[in-house]
Structures are given as C-alpha cells and as structure tokens.
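Of the protein chains in this complex, all but one are displayed in their positions.
For chain A:
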Amino acid sequence: MSSTKIFLKSSDDKTFEIDETAARASETLKNIIDGGCLDGVIPLPNVSSNILPKVIEYCKKHGGDNGSSKKIANGGVDKDKEILPDYDEEEDKREKVRVDELKKWEEEYMDFDQQVLYDLMLAANYLHIKGLLDLTVEKAASMIRGRTPDQIRENFNINSDFTPEEEEEMILIEDEWDDEWAFD
C-alpha cells in the first residue's frame, strides 16, 4: 500500500497533510479518493483549522482500520506488520495490549472542553468517521448523565426558552421524577 499524501483544506483556508491510508478512516474522504476526483487538495468547508488537526490525529491512529485487524496489517500506518495468517497464543495477548493502549490513547485524546467536543462531533458526523462519532457522542452523553437541567444548560451554553409557567411545570416534572426514583 502506497502512502500517498492527501491535502485537506480547512474552512479558514489552511492546508493540512494526511496519508491516504489514514484519510480512509473517513467514509466521506474515502468516497472522494475512490471517486477519483482528487486534484490535490480536498476542501472541507465545515471543518475549521482548530479542529482539523484533531481529526487528522484520530485518523492517523485509526487509519485504514474499520474494526478489522487484517486491514491494519495490510494498510496500517505506523503499525508493525505483525499479524500473520498463522495463529499463536501470543496473538491474544498482543491484541489485549493493543486494546489497552488504544483505550489509554483515547482517554488522553478526549481530554478537551465542550466547545471542542461540539465541533469535533460535527466534524466526525460530516466526515463520517464512525469511531470518532461514537467517542464524541458518548462523551456528550456522559456530560448529561445524572445532571439537572440547570447543570446541562450551564455545561452546554443553552438558555432556557420556557415561559415562567412552563418552567414551573418543568420543575414539577423533574421533582416528581426524582421522587419516584428515590428508592432508598
């Protein structure tokens, strides 16, 4: 597999370089590459230069990986071509190490504020990077779990647009809900 370079241009006209194999982690980019309409630079009008490097970082890590380890062996970027057709007991261990390492990487990778999360989620959606979309959506969900509406508004910069009467009603619903759930 060749390591052809692809150039991506952000919404604010900055150009970034990425290996073709890494770019294939994005369904959208993959379709553009396979469509043969590649003339050097792919414009990404929905992704800013603040977010694009973050996206590229993810793609590099998951380049050519669509969940199958074979693909990593064939077209992986920065990966040892160590997965051979014959099985050995070490394989499982290596797989476990690889998964653990990936989890640790994801933890560090996902350490950013909610505005970056917002943009990254949009970018992952626009570029159809399923793994990144899963990660970001899960992080967003984790920021909602167990929070009150007020805390969610604060976290996510949302103003309540309910009338005072509706607000009252919302509080009642919330309280009722909390009471019902208070088993202990």
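A few comments on the model shown:
Operating definition for what follows: a residue touches a chain if its C-beta (ideal position, glycine included) is under 8 Å from a C-beta of that chain, and two chains touch if they have at least 3 such contacts; residues count from 1.
The rule is simple: contacts and distances are computed from a predicted model.
The UniProt record for the undisplayed chain lists the protein name "F-box domain-containing protein", from the options "F-box domain-containing protein", "Exoribonuclease phosphorolytic domain-containing protein", "E3 ubiquitin ligase complex SCF subunit" or "Ribosomal RNA-processing protein 43". For the chain missing from the display, the contacting residue among A:E17, A:E107 or A:D161 is A:D161, taking the whole complex into account. Listed for chain A, the residues touching the missing chain in the whole complex are 9, 11-12, 32, 35, 37, 42-43, 45-48, 50-51, 114-116, 118-119, 121-122, 125, 133, 137-138, 140-141, 144-149, 152-153, 156-162, 170, 173-174, 177, 180-181, 183-184.
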